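My questions will all concern the structure given below.
Apart from one protein chain that is not included, each protein chain of the complex appears where it belongs.
Right, subunit A next:
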Amino acid sequence: MAGRSKRTPTRRAPAAAPAPPKARAVPAPSAQSRKRRTRDPDSDDSDATAAPQAPSSATSAADDDSEDDDDFMAAEIDGGSDSDSDPGSDAGDDDEDEEGDERYAAIDALTPEQFMRIAGPILKERLPYLAKQLAELSDGELDGEGDDEYRPDGDSDEDDAAMDGDDEDDDKEGEDDEEDEDEDEEDAGSDSDEDDERVEAGPKIIPGPEIIPDTDSDDSDADLDHVNTVGNVPMEWYNDYPHIGYDLDGKKVMKPAVGDELDKFLSKMDDPKYWTSVHDKQDQKDVELTEDELAIIQKLQKAEYAADGFDPYQPTVEWFTSKTEIHPLSAAPEPKRRFVPSKWEHKKVMKIVRAIRNGWIVPNKPKAEKPKYFDIWGADTAESRDDHPMHLPAPKMALPGHIESYNPPEEYLFTEEEKQAWLDADPEDRKIDFIPQKFTSLRAVPAYDQFTQNRFQRCLDLYLCPRVRRNRIEVDPDSLIPRLPDPKDLEPFPTALSIAFRGHTGAVRSFALSPTGQFMLSGSDDGALRLWEVATARCLQVWTLGEPVVSVAWNPSKSVAVAAVAFGQDVAILNLGSTTVAFGVATDAKTAKTTTTMLAGDAAPVAAANSASGQRLAPKCEWRRPTRALAAQGVAWTVHHGKPVATVAWHRKGDYFVTTTPNHGAASVMVHQLARKQSQQPFKKNKGLVITAQFHPTKPHLLVATQRYVRIYDLVAQDIVKKLTSGVKWISSMDQHPSGDHVIVGAYDRRLCWWDLELGVKPYKTLRYHQQALRSVAFHPSYPLFASSSDDGTIQIFHGMVYADLMTNPLIVPVKILRAHAPVNSLGALNLRWHPTQPWLISSGADGVIKLWT
């Protein structure tokens, strides 16, 4: 109750306090206030009962007066609301009117004078507003107004204001009567007065809802416009209940009667205000919009300002003024330091002043001209910079040569081609950056247009070009050539052509010397095999084998006279003892007999051989009796290989020989035994393209040269001993030192590799000196010599001394170049052999000539 009473003086504030324009533009508060003033018939009852009691006792009246005030106001407006109540609730309307009338009647029963007399002092104290109203009523003005049932809400506020004004007038008039009027009220009154004046002066301001400086001023609960106090909850919740909520007293507000559709329709048809009313969900009834509200709606529809006569361009009201207040917000007195000059500053200034006075400081004195240049190096005691490895001074510009002269010797001038070449070249590629020119006199020399660019380039070089220290090697090139021992000291070695063996018509690919060195067998591409006497170059015998002879090997055993000749897919075993005894090839008849005996007999049967050696016999290798034509020429046997035979080589004892047939799979290497006339295939698996194979001169080893490697197998242990890595692309030939510790290999890629088998699998030395592919290499059986022949037609002879001492490396010294054979079809010196006893070399070439060099 106290809260409610307390609101009264502030109620007037809206009229008094000017609302901000925004608030003023909102018409809602008036509608709300309207709603607040609507009343339920049920609650009215209680009021009605309370009202008559009011006059009965002063105290109770004072208590109830607030209610009365409310009621009164409600009633005041109720009349309005009733008058425009919805057609649906017409029936109840009449009751309400009656009840209202009754209430009024209760009050009306008292004359205003009476009423004032009873309630005046209390009202004045508690409800001054109402008191004023009543005072007005007592003045008889109420009658006219009370009759006015409808008062538009906007106007009502205005009227309030007007009433306030009236009140003032009243106050002034009746000062004596109301001496003890509340100060607050007066203040409020004066405020409102001022505001009113301003409102009158400026545009019309529609006051919004008052802003009450309470904690709960913006509390929605506090704003009790509705009878129903359920608040802002969905009203569907009450659909199933007879009531729609509760009033202030906690009593149920019952659902009002709702007409059926027909009633609605009728009211729609009959009630002219049907169209201007809206349904209030919370109170479940229709509320009629006032004229003002309708006007506002219409204005909004027309996109106008809702408020009447609102001026959007009115002068700014400075709510927070920019004007500096003359009085401080803080009353703290200014500290003293604000008014006293700084002591320290003073000291500093005085220091300067004193300096100026004493002439220590001369203000605006021109700065002393320091000499721009001076002897910066002084006594020059500094040491020159050490030659630090990271200090790389820029090289000086190259000095000009004769070519840059304005008048150079004529030979320096460009010819047409040179000039064109210079012009076509990129500037970076040119050796000189100008075209040499010759002028007849100094007068004719023009400006050089690239001068600045040249300087600029130099600048760029100086600071952008990465520098690097390069050690220039100042060597006499001749000093790099090694001093070799004089070849004369390394004699004997062949130096000159002694005998040329002419007779072959094709390239002589292979030849072999007899163990004594007396005879030579040579095979050629023309299919002929010739026997020569070495000393005289006499051709003793010629065999015609039909196919090119690729390899010839003379049995090293001196007790037999046998040679193996590879031609086509066969290897012919030649009985030299029987055929050429007349020429003395075999030393005596005994040898011839031994040979014939050895070659006689049958070839070993396959099965027997198989069981004896435990090796698998090569199925494609077969000992055959020679054809009649061959037999007539002294061929004892032919060993047929499935593929063309490349090389044949004897074991040192002369019983075994090894043949190679490249591209023959595992049968590429075959070992044949002469005594038993049988062949063995030593390897189960082929490893690479076999080039050549040889027996070791001292050990039971077999050396097989494939395209890039030389493999050494132990035939007894049946294991690989070593695999020599040549580093060349394609081996062409191989030979072994008579000691068996060194191997040389010639290759088609012009290299010669020397292995010291004691050292390792990589060559001790790789030499490249021939211009063309190496065809053949050979060690001398007794002299420290070896030689290589090449397709360029030359033979290079080396002194190759091998020491017994393991610590000493072999000495290799080239001693002679023999230009032996002119290349034919880019084939030169195809083969070479050393004489078994003499330091003589025999070479054969593609030109069909065999040459003996001594």
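Methods note: a residue touches a chain if its C-beta (ideal position, glycine included) is under 8 Å from a C-beta of that chain, and two chains touch if they have at least 3 such contacts; residues count from 1.
The definition used in the following text is that contacts and distances are computed from a predicted model.
Colleague: Missing chain, UniProt name, options "Transcription initiation factor IIA subunit 2", "Cell cycle checkpoint protein RAD1", "Rab proteins geranylgeranyltransferase component A" or "Pescadillo homolog": which is it?
Modeller: "Pescadillo homolog"
Colleague: Quick one: say which of A:437, A:673 or A:707 touches the chain that got left out.
Modeller: A:437
Colleague: Of the listed residues A:317, A:445 or A:629, which contacts the missing chain in the full complex?
Modeller: Reading the full complex, the residue touching the unseen chain is A:445.
Colleague: Give the residue, chosen from A:348, A:402 or A:419, that touches the chain omitted from the document.
Modeller: Residue touching the chain left out of view: A:402.
Colleague: Among the options A:454, A:544, A:627 or A:782, which residue touches the chain absent from this view?
Modeller: Among A:454, A:544, A:627 or A:782, only A:454 touches the chain that is not shown.
Colleague: For the full complex, which residue in A:467, A:502 or A:624 touches the chain that was left out?
Modeller: A:467
Colleague: Which of A:305, A:412 or A:730 sits in contact with the chain that's absent?
Modeller: Of the candidates A:305, A:412 or A:730, A:412 is in touch with the missing chain.
Colleague: For subunit A, enumerate the residues touching the unshown chain of the complex.
Modeller: 372-377, 380, 382-385, 390, 392-394, 396-397, 399-402, 404-412, 415, 434, 436-437, 439-443, 445-456, 458-460, 462-468, 473, 475, 477, 480-484, 487, 767, 769, 771-772, 792-793, 796, 812-817, 822-823
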